Every structure is written in structure tokens, then in C-alpha cells.
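Removed from the display is one protein chain of the complex; every other protein chain stays in position.
Chains here go by letter, A and B, matching the order in which they are written, and residues are numbered from 1 within each.
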Amino acid sequence: MIRLVGILVGLGFTFVVLLTFGVGAYTAATDPATETAENVFHLHPKEDVHYSFEGPVGHWDIAQLQRGYKVYSEVCSACHSLKQVAFRDLAALGYSEAQIKAEAASKRVPGVDPNTGEAASRPALPTDYMPSPYPNAVAASAANGGKIPPDLSLMTKARHEGTHYVYSLLTGFQEPPAALAEEFPDFTIPNGGHYNPYFASLVIGMAPPLTTEGQVTYDDGTVPTVDQMSQDVSAFLTWTAEPKLVKRKQTGWPVLGFLLFATILAWFAKKSVWANAKRRED
Amino acid sequence: MSFPWAKNYEPVNPVMKFMDEKLPLPRLVYNAVGAGYPVPRNLSYWWNFGVLAGICLVLQIVTGVVLAMHYAANSGIAFDSVEHIMRDVNWGWLLRYMHANGASFFFLVIYIHIFRGFFYSSYKAPREMIWLLGVVIFLLTMATAFMGYVLPWGQMSFWGAKVITGLFSAIPLVGEPIQVWLLGGFAPDNAALNRFFSLHFMLPFVILGVVILHIWALHIPGSSNPTGVEVKQESDTVPFHPYYTAKDGFGLGVFLLIYFMYVFFFPNALGHPDNYIEANPLSTPAHIVPEWYFYPFYAILRAFTFDFIIPAKLWGVLAMFSAILVWFFLPWLDKSPVRSGHYRPMFRKFFWFGLIPCMAVLFYCGGAPAEEPYVMISQIATAYYFLHFLVILPIISSVERPEPLPFSITEAVLGSDDSAVIEPAAKAAE
Partner (left out) sequence: MASTGTADAHEAATEDGVRRRDFIEIAAVSAAGVGGLAALIPLISQMAPSADVLAESSTELDISTLEEGQSIKAVFRKQPVFVRHLTPAEIQAANDVDVSSLRDPQTLEERTEDGHHNILVVMGVCTHLGCVPLGAAEGENKGEYGGYFCPCHGSSYDTAARIRKGPAPKNLEVPTYEFTTDTTIVIG
């Protein structure tokens, strides 16, 4: 009885799903889905830059992270927040306590007037998180044509191939290719938009942020080309997204080494235990 | 119950004697997973995955309880509290990555355990109850994993909660009120997050309870084995300890190696980048998918795109739930007297060339965008899925001619069994 009902139910589901397959196939044949400009012209991140933290034994390039922080604080921070990162975290970039204190004190964060209790601002302390450029989302949206500049703390983890994505995006601003206009005559770049094939919708609201060599002055003598600044800030944002990345890999090796050793021991122990079983049958 | 030759627990010292008289817990352990449990001597490594699943459950409970000490189930700060764990809590990054990847590996182990059961027909009499409880565990684990994925309050968390509770809105008339009731609001927010956290904390202990029933039920008939021939005599078995504790120990080592390789070197490979963006009720990610372990069922859900009598959405929901509910009826759908796929030529072909590719396709299509050709491919796979369990299994179990079985496990292992000769002779003499 169960089998009879089962066969009927099974045939029922099969019939419906094959029917829907037939309808879908008919629609696909008579009304094929049209390609969109995003499908054809969107590019995956360039992966030709190598970073020190990649690979199983990666480590931070402290000088690069410091340069990246400088790019962030002098360029990106005008519009993008970094709210998961506190000034105290900069100790991991090799800054001394005094430097961190001075760096924090150079930025202002919202506070209260200690005498009146009214909203005011005060110099930041090392325990404060990086201040946001806008007081709230409405202000951020209003100042940027309705598009809120995203927080950058986790950007490199929030996109596929995040580090390469940020680098590609920063160096990917260009004129739309001629083929685009040919294939998709309806495709237009709205006012205030910028063509960038690494951005999912091809048109990004952000104007090219890094445009000229020397836009940021590096203290360590590295030549601040646009490409160099883009690499450095991508590396910095990888650190902000996962400050424990290098520690994680460093912890991984001894753990895996120990487990390999223990597993080999377990293999021999298992063999020796089962050897007893085999012999008992003799 | 146990086999008559099972070793009896003998407390060796006065403390254990005292315990044995007042609360015979050591005896219980001895008989459950110790030397007092005789197990078929021919179990393959496919039989490691039951113990591994139990270890995964413990791993998830331990790391989960610890994470709950730092996590804040409030939609305003949940996302930040997870980042707090990743950045500031001592070893927080390790504990969170262990928990997140632990969920994936738990499902990997469960899937292998279930498909072991399919191939060796472990669901057949006298083990129907073990199987039914196992399906219950699977359903509870899916619910727990889904609610756990909502907790970080990223974009995928939010939209996953919205879409999955939206399934209930497919129910005619009462559907939408049910969705609103489940969420405690019109969209996922603080109320939903808090109840999901509460249930996500509580359900693993329910799972643990059902696991204990699952193991209890297992000890009534004893473990199945790759030949599917029941245990006949002492030479067919070895005591669980030390034989299978040693084998499970080795299996655990291999499992932990692969698991920690992911935790330390590819911790986000099984997750989705969008979940590192805080939940935003006003913007849906371009391509929303559940976690990989739900892909096959998600593919079945999306396979129905045509309103036939009832809306396509309801067909999808019905089919998705039926896809798992079907497993409850397996013991009665498959009536072949032979258990093991090794001795069932037709069953074996449908398993390797039908069910396994079908599942692989569903896994692949469930993670792909809802575009052609993925939808059409998953429709074919969905059709096969239902045909396999509901039509093919019942029919082949009647028409198939199984290959000859070994007389006993001993014969299968050693090539001969003295009692195979003696017993029929004795019977003839009667």
C-alpha cells in the first residue's frame, strides 16, 4: 500500500516538474533571455599583484600597511568609515603608544560637553574607533547623490577575491569600450556615474579617488604611484578586515603538525589492535 | 539487549563497585561503546561517520556555548559583536571559525552517514527506528543550522531568514499570518533574531537527546555491516573497545586534519562574502543562496516555476519538504530481502549512476544563479530524485535478482566458516 501511494506521489511530482521543464524549455526557445551589459562586460578582479600575506606562510608587510593607512586616512576617510577599527589597533602596524595617542588626538569624535551635557566633539583617544565622515546614513546619502559610501572595515572579506577586487576597482576606472556602445546602444552612464568594469553594475558612483602620483606623501621613500597607493590601501584593508590573518596561519602549522603526528600514531595503534584480532583466528 | 557472548562488566576496584551498585553509569558506557558491545568485525571506514557526527555535535555545542558568552542577540549590535569576537576576544577568531566551519563539516559527515545508509539499506528491518530517528536528527540539524546562520546578522543572514520564513507564506490562507508570527514582525528584526538565538541554543540539546535515542535503538539489533548479513555467532563480531575505538580514533585524526586545514587556511571558503556586509533591509544582494549544505533542497525548491493547478511557489515548498519526508518511508518502499548494495546489481547501478549524479547536480545547481541552464538541469535532477526513491526503489526491489550472499560475516572476512558446514548438517540430522 505504501509502495503504491509512493509510486503515485513520485510520478505526480515527476509529472509536474517535467511539465514545468517543458514550459521553461518552450519559453527559453521562443523567448531567449537577453544578455545584459553587466553579464558581458563585467570583469573579475585582476590577480597579478602578489601580497606578502598571501599563501600558507604569509606575513604582514608592516611598511606597506603603514602606507596603506596613510592612503586611507588622507583619501578614503573623506567619505568611507572604518568603524570596526580602533586607534589602539594601530599598534599592530608598528606604531608606538605615543604615536597612536597623537594620531588619535588629531581626529575628532562626537562627545558631550562635560559642563552642559550638550553634543560636542572631542579629540579621539586610543580606545576610540575610527570616526565616521558623516554623522549618520542620511547625511552620507545626501552628500553622495543618494549612494551611501560603504564602511571599509570588512570590504576585502565582503567581496570575492577582496584584496584583488579593491586594487582592481581603484585602478580600473576607464572610458567605456567602444564595443559596449555597439552591443548595448541603450547602455548609458547616468550623471555622476563612472565606468568601471570591476564593479558589478559597471557604473560606480565613486569618482576615481587615486588619480595622480604623489597624491599621498610616503614617509618611507616609496614612490607613491597610483598603482602603488592602490596596492598599499588594498593591503591595509585586508588587515582591517582580518587583523588576525597572520596569527591564524601561524597557529595553523603547529596544530596541523601535531594532528598529523597524532593521526600517524593512531594509525599504528589501530593496526596493532587489529593485529590481535587477526591472530586470534589462527 | 546484546549478543549472548557479549562481555559482562566487572568493576575492578571498590570505587567502581560502589558506582556500579548505586548508579551503573560505567556499566552503561561499557555496554554502549566499550568492550561489552560486540560489533561486526567487517565494518569499513564508511562506518566511522556515525561516531564522527557525534563528535561534530559535541564540537559545535562546546564552541557554541563559548561564543554565546560574547555574542549579543540584538539586531543593533549583533554584527558588531561578531566582529568583536573576531578581533578582541582571546582566541575568538579561532572559536568562531571552528563553529562556522564545524557546521559545514557536521553536514558533510551527516551526508556521508546518510548515503552510507542508502547504499547498505541500513534503514531496513530490524533497524527502521534507528533510521526514523536519524531523519529526525537531520531535520533538527537543518533547523538549527539555518537559525545559527541568521545570528551574525549579515546580508545573507537577513535575506535567508526572510526567504526561508517566506516559504511558509506559500501555505494557502494561513501562510502569511504564519510568517508574521514566526518573525514576530513583518520583516526579520530584533524579535526574530532573539528567538532564533534562543532556539539555536536550545535545539542542539534536543538533538543530543534524539542522538541518545538513535544509539539506544542501534543497540537493540546491533550495528549493520557491509555484507548486510546479520551476526550469527561470536566469530562474526569483535568488541567495540578496543577494536572500533582504535579505528574511530584514527578516523577522527584524519577528520580533524581536514577540518583544521579549513579552519586555519580557508576559513571563509565555505561561507559567502555577502555575510560580511551588515544586514540591510532595503537592499537584497544580487545572488542569494543558502549555505552549501542546503543546496540540493534549495535546487528542488526553485525547480518549480509553473503554476499547475496550485501556485508554483507551493509546489516548490511541497517538493522540498517531501524530498526529505520521503526518507521516512524508505524502510517500507524498498522491500528487497537483501540489504547490502554489494549484492544487488540493479540497485547498485541506480545508486552510482542515478542517485549520486542526481545529488551532485542538485548540489551544483542549488548554488548557481536562478538562470538557465541551471534551472532546467535541476528540474531533470529533481524529477529523477523523486523517481528514484518513490518509483525505482519499490520496483527494483520486486524485480531484481540479488547475487548470492556469504553464509556469515566470518565467511566474508576469512573466506570460510566452519559453522556453514556444521549447521546445515545438524539441521539435516534433526
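We adopt the following convention: contacts are C-beta pairs under 8 Å (C-beta built on N, C-alpha and C of every residue); 3 or more make two chains touch, one makes a residue touch a chain.
Just so we're clear, the structure is a prediction, and the values are computed from it rather than from any experiment.
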Where the missing chain makes contact, among the chains that are shown: A, B
Absent-chain contact - pick from B:54, B:117, B:148 or B:249: B:249
Option from A:155, A:226, A:241 or A:273 whose C-beta touches the chain left out: A:273
Listed residues B:70, B:195 or B:219, member touching the removed chain: B:70
Which residue of A:7, A:86, A:170 or A:241 touches the chain not shown here: A:86
Residues belonging to chain A that touch the chain removed from view: 86, 88, 126-127, 258-259, 261-262, 265-266, 268-269, 272-273, 275
Sites on chain B contacted by the missing partner chain, in the whole complex: 62, 66, 69-70, 84, 87-92, 94-95, 242, 246, 249
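One rule holds in what follows: only the chains that are shown with their structure count from here on.
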Between chain B and chain A, distance of the C-alpha-averaged centres to the nearest whole Å: 33
Contacting residues of chain A [partner chain B, same complex]: 2-3, 6-7, 9-11, 13-14, 16-21, 23-25, 28, 33, 56, 84, 89, 150-151, 153-154, 157-160, 162, 200, 241-244, 247-249, 251-252, 255-256, 259-260, 262-263, 266-267, 269-270, 273-274, 277, 281
Residues of chain B defined as touching chain A within the complex: 41, 80, 83, 86-87, 93-94, 97, 235, 238, 242-243, 246-247, 249-250, 252-254, 256-257, 260-261, 263-265, 267-268, 273-274, 276-278, 286, 303-306, 308, 312, 315, 319, 322, 326, 329, 332-333, 335, 371-372, 375-376, 379-380, 382-383, 386-387, 389-391, 394-395, 414
